[in-house]
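Every protein chain except one is present and positioned as in the full complex.
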Amino acid sequence: MSSNSFGKLFTVTTFGESHGPAIGCVIDGCPPHLALAPEEFRTDLDRRATGKSRYTSQRHEADDVEILSGVFEGRTTGTPIALLIRNTDVRSKDYNDLVDTFRPGHADYTYWQKYGIRDHRGGGRSSARETTMRVAAAVVAKKWLAQHFNVRVRGHLAQVGALVPRTFDWDAVDANPFFWPDAAMVTELENYINALRKAGDSVGARVTVVADGVPPGWGEPIYGKLDGDLASALMSINAVKGVEIGAGFRSVEQRGSEHRDEMTPQGFKSNHAGGVLGGISSGQDIVVSLALKPTSSITLPGHTINIQGEPVEVVTTGRHDPCVGIRATPIAEAMLALVLMDHCLRFRAQCADVVSPTPVITRR
Amino acid sequence: MSSNSFGKLFTVTTFGESHGPAIGCVIDGCPPHLALAPEEFRTDLDRRATGKSRYTSQRHEADDVEILSGVFEGRTTGTPIALLIRNTDVRSKDYNDLVDTFRPGHADYTYWQKYGIRDHRGGGRSSARETTMRVAAAVVAKKWLAQHFNVRVRGHLAQVGALVPRTFDWDAVDANPFFWPDAAMVTELENYINALRKAGDSVGARVTVVADGVPPGWGEPIYGKLDGDLASALMSINAVKGVEIGAGFRSVEQRGSEHRDEMTPQGFKSNHAGGVLGGISSGQDIVVSLALKPTSSITLPGHTINIQGEPVEVVTTGRHDPCVGIRATPIAEAMLALVLMDHCLRFRAQCADVVSPTPVITRR
Amino acid sequence: MSSNSFGKLFTVTTFGESHGPAIGCVIDGCPPHLALAPEEFRTDLDRRATGKSRYTSQRHEADDVEILSGVFEGRTTGTPIALLIRNTDVRSKDYNDLVDTFRPGHADYTYWQKYGIRDHRGGGRSSARETTMRVAAAVVAKKWLAQHFNVRVRGHLAQVGALVPRTFDWDAVDANPFFWPDAAMVTELENYINALRKAGDSVGARVTVVADGVPPGWGEPIYGKLDGDLASALMSINAVKGVEIGAGFRSVEQRGSEHRDEMTPQGFKSNHAGGVLGGISSGQDIVVSLALKPTSSITLPGHTINIQGEPVEVVTTGRHDPCVGIRATPIAEAMLALVLMDHCLRFRAQCADVVSPTPVITRR
Partner (left out) sequence: MSSNSFGKLFTVTTFGESHGPAIGCVIDGCPPHLALAPEEFRTDLDRRATGKSRYTSQRHEADDVEILSGVFEGRTTGTPIALLIRNTDVRSKDYNDLVDTFRPGHADYTYWQKYGIRDHRGGGRSSARETTMRVAAAVVAKKWLAQHFNVRVRGHLAQVGALVPRTFDWDAVDANPFFWPDAAMVTELENYINALRKAGDSVGARVTVVADGVPPGWGEPIYGKLDGDLASALMSINAVKGVEIGAGFRSVEQRGSEHRDEMTPQGFKSNHAGGVLGGISSGQDIVVSLALKPTSSITLPGHTINIQGEPVEVVTTGRHDPCVGIRATPIAEAMLALVLMDHCLRFRAQCADVVSPTPVITRR
C-alpha cells in the first residue's frame, strides 16, 4: 500500500502540496451506479473550508472539485474516481522566512531530516490543505453508506481548551461556525477564540464523531480491527495527538461491572465500548474522540534552529487558525466514513453468505 | 494485506485460538544474518505470561517457542521465520457455559453476528492469547533495532484505577510484577488488586511505552505516519480503548506557546510531541500511552442474551486477570517495536541516499 | 503484502524450507462455515507428491496435514487457517557437496548474492517443497468455489520435450502418473522419461490448466486483472518460464478476424481469449498454459563456481525428477484456484449489488 493511500478495498490516494498547482485524490474500489455530481462536494468542503468564518484561517479556497474520471453520465462506473482542485489564493511569499527555518512543533524539521528537501511554502505536503481531499472522498462514501445502510456520520467539537459544552443538541452543531453542540455558549466561544488570536496564541481541542446505523459485523480481527483502523485514520489527521473509542481513557478508572455494556433483548444498556467489541461493530453507535494539539503557527516568537543548525527566533506570519480543532470536525467525520465504507466492502467479501440465527438487538 | 498480518515490510502474520492446538506467527521481511535462538524468546514471553504472578490470570502457559523456518545455523536467512507454540493447560470445559451465551463487553456477540460461528473456548481467536505471538515477533525486531540503531523499547504501567505512581524509576519497573515505576507503592497495588479479585470485579489501566534511540526520519506521511501506525498497532491490542502520542489528550487544554517543543542546537526544550512531528520521528523519545478497559470477565453476575436472543444472566468462572492492563505492558512494547522495525526498513527503501546538511539535534 | 503471501482477500502465506523442521501456511480471509477435515488434503497432496510414481522424484513425503487453527467443530470460522506438515525423509547429507557450490540454473547463486546466507539443504526455501502448501491451500479454495459457483479446476500435461498428446480425453488424465490426456501414449512417455533418467538429463514441459463455471465479471482492471494475477501466480511456480492465456503466443500469427471470439445469443463461437477480456472473466473457460524449464538438477557434470568465485564442476546427486513439469500440474491447478477464489471475493466486495440487464451467454 502506498503511504499516501488509505483503505484496503475503498482506497483513497491523495496528492498535492499546499502551494503547488493542485491537490487531488483517486478513489478506487467504489461500487458502480452511485449518482455523483461535482456540486455534491460543496457542502462538506464548505464546512471544512478555512474561509468559512472569522474564527478559522483567513485563506479563501474556492475548492471547486473537478471529476476527472470514474463517473459516466452522472453515475460511478466502478473505475477510479479522480478528483482535482486547483490551488488558488496562494500567497507563497508569506512563507519566505521559513525557507531555512524549522518552525517548532511543525513537520518542517522532520521532513527535512527525512528527505533532505522540502517544499516550505505553507507546509507543503504536511499542510492541512491535504485534508480537503479526504473530505471530498468521504462525500462519496457517506452517500453510498447512507443509501445502502442508512449509516449517518456526524461530528461535533467537544472541548476547546477548558471549555466543554454544558448541554448537548445535535441541531445546534451545524448552526454555529464551531460545530458546538451548546448554542448558549457560542458567544463565549467567540470571545475565547478572539482573545487567543489577539494574544497571538492557539489552543487545543477535542472532537467527537459518531456513526449510527452501522450493523453488527464490520471490522476484521486481528490487525484490521475497526477500532484499529479508526485509530490510524484519525491519528493521521494533522495535529491529532490522541484517539479514543467509546469510554476511551475514562476506562482506566472504571470497574468491569460498570464498563461492560450489558445486553438485553431490547438492546444494550450502555455504550462504553463505543460500538466496537473485539474489533467488530456491535450495532451500537460508533463513537470516537480525538485530541488536537494547539497549532504551532502562532505569532508569539519561539526558539528554533535553521538548516545550518544555528539558533534562531521564529514568528509565524501566515494566515492560521487559533484553534485547528474547529476545522477538524468535518475531517474527522470524513475519516470515520472512509473507514466504515472500506469495512463494509470487506465485510461482504468474506461474510456475504452469513446468516446469524440471533436477532440483531436494538442499539442503545 | 491479510487482516491477521501486521507491517508493510517487516510483516507479522499470527494465527491460532486460545484453546486450539497451537498459536503461531510468520515473520516475513526480516533482514538476514541476525543471530536467533529459541531461548531468546523466554524473557519477554515470561514477562507477558499469565502465570507469572498471583496478580494476573492463573493459566500456566509453558510457551516454548519452536522456530520452524527462516533460521539456518542460528542466523536468520531472509526467508519467513515461523514460530510455533503449542497450547497446553487448556481447560476448555471452564467455558461450556458460554457455548450459547454472549458475555457482555466481550467479542462473543460480535464474532457471532459477523461469522455466524465462533470458537467459544477461552474467547477463541479474540483471546489475548494471540498477543503471545506479537511479543515473540517483537523479540526479533527489538534485537535487530538494538544492534543496528541502539533503539531501546521500554514500558511501564502508568495508572491502575485511580492509582498513579508518585515517583518514577525505570529500575523499579522490572522489579515488581506490575511493571510499576514506584517501588514504594507495590504493596498498595497488591492490596488493591487482591481486593478487586475478592470483589469479583476488575479495573482499567494506563500503560506507557517509550522508545529511545530512534533517529529522525522514520514514518511516512500521509497515511503511513509513524503515529498513525502506532495508533492502530496499539489499538489492536485486546481491551485497548485509547491511544495517545506525547501530550495526547492533555493537548486539548494546552496553548500553542506551551505545546510546541522549541528547538535549540543543544536539543528540544520539551517533548509534548512524543517524538513524532508530521508523522515522522523527530529524534526525541517516542512516547505512547494507552487506555485499557477493565476486563468484562468478572464473577459479578451480569445481564446478557443467548444465541436465541433471550435474556440470561452470566457469571464468568474461568481464570482471569482483575487488571488486564498489567500484562499489556510487554505487549504494548512489542507493538511499538514492530512498528519501528517496519518503518526503519521503509525509511531505507526510499531514503537510503539522503544526506541532510542539518546536524541531528540531541534529543531531550 | 508480505512477499511470501499471495492473494488480496483470500490470502495465503507460506513458510518453510525443504529440510527444515516443517512447512506450513496460513490462509486468511476464508469465508466461514466451510466444512473442512485434515483428510480432505490427501488426494491433491498425493497427486503432487514426489513419491507417487517412479517417474517423479524418489523422496517419500508423508505430508500429513495438521490443521492448527481456524476450524472449529469441523467448519471454518473465518479466522486464519494454519496448516502444518512436518518434514520427514530428509536426507540432508545428500546436499553436503552444495554447501559452497552454486548449481547452475538454480537459485543457489542468486539467494546467496541477495542474502549472503542460504540454507543449501535441498534448495532450502527455493525448493519445490514449498508448493505443497499451495496445493493444500487450494484444497480449501477449490471446495468453496465448487460449492458456491460450481467452478471446477482441472489440469493436464500438454507437452514433454517434443511429445504432444495426439488425442485429448479428460478421463485419461487422472488414470496415468503423467496427467497425460492421451492414454495410448503413456508407455511411450514412460520410455522417454526412463531414457532421460538413464542419460542423467532432464527435459521441459508444458502444462495447461482450465477452470469452468467461472461467471463473467471476476477480475479487476487495471493492475489486478484476472490474467495479470494468473500470470504472476503461475510464474511464481518453480521452473516456470512462460505463461499464456488462451491462444497465448499463437496470437502473434493470428489475424484479428480469426482471433476475436465472436458472440451469439447461443454463446461464444471460439475461445482464443482463454476466458478473459480486459482482465475480467467472460464466462468462458479460463485456459492457461505454462512452460516449465528442464530441471538443472541432473547428474551430467556442469561448470559452475563456488562461494570463493572459483571454477568447479558440479554433479547433482540428490533425488530429483527428470521432468519437473509432471508434478507441476496439480500445483498449477492450485494457483489457478487460489486466484479465482481471491477474485470471487473481490468481485462481491465491489459489485455484489450489480444487476446486468444482459443475459449471460452460454460459454463455448
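The first chain written gets the first letter, and so on, giving A, B and C; residue counts start at 1 in each chain.
By definition in this document, a residue touches a chain if its C-beta (ideal position, glycine included) is under 8 Å from a C-beta of that chain, and two chains touch if they have at least 3 such contacts.
A quick note: this is a predicted structure, and the numbers were derived from the prediction, not measured.
Novice: Just to verify: which one of C:Phe41, C:Tyr192 or C:Phe347 makes contact with the chain not shown?
Specialist: C:Phe347
Novice: Determine which one of A:Thr79, A:Ser270, A:Asn306 or A:Ser356 touches the chain that has been left out.
Specialist: A:Thr79
Novice: Taking the full complex into account, find the residue in C:Phe10, C:Phe41, C:Phe72 or C:Tyr111 that is in contact with the omitted chain.
Specialist: Missing-chain contact among the listed residues: C:Tyr111.
Novice: Just to verify: which one of A:His33, A:Arg152, A:Lys269 or A:His303 makes contact with the chain not shown?
Specialist: Residue touching the chain left out of view: A:His33.
Novice: For subunit B, enumerate the residues touching the unshown chain of the complex.
Specialist: 8-9, 29-33, 78-79, 148, 221, 345-346, 348-354
Novice: To test your reading of the contact rule: which positions on subunit A touch the chain that is missing from view?
Specialist: 1-5, 11, 13-17, 20-24, 26, 28-29, 32-33, 66-70, 72, 75, 77-82, 84, 114-119, 124-125
Novice: Which residues does subunit C use to touch the chain missing from this display?
Specialist: Touching the missing chain: residues 1, 3-6, 8, 14, 102-107, 109-116, 125-126, 130, 159-162, 201-206, 216-225, 227-236, 238, 241-265, 269, 272-274, 276-283, 291-298, 300, 302-305, 307-311, 325, 346-347, 351, 354-361.
The rule is simple: only the chains that are shown with their structure count from here on.
Novice: Chains shared as neighbours by subunit B and subunit C?
Specialist: A
Novice: Is it true that over half of the residue numbers where subunit A touches subunit B are used by both copies, so same, or is it different?
Specialist: Mostly the same residues.
Novice: I'd like to verify one number: the distance from the centre of subunit B to the centre of subunit C, where each centre is the average of its C-alpha atoms, in whole angstrom.
Specialist: Spacing between the chain centres: roughly 38 Å.
Novice: How many angstrom between the C-alpha centroids of subunit C and subunit A?
Specialist: 45
Novice: Cα centroid separation between subunit A and subunit B, in whole Å?
Specialist: The computed centroid separation for subunit A versus subunit B comes out at 26 Å.
Novice: For subunit A, give me the residues that contact two or more of the other chains.
Specialist: Touching at least two other chains: 8, 221, 346, 351, 354.
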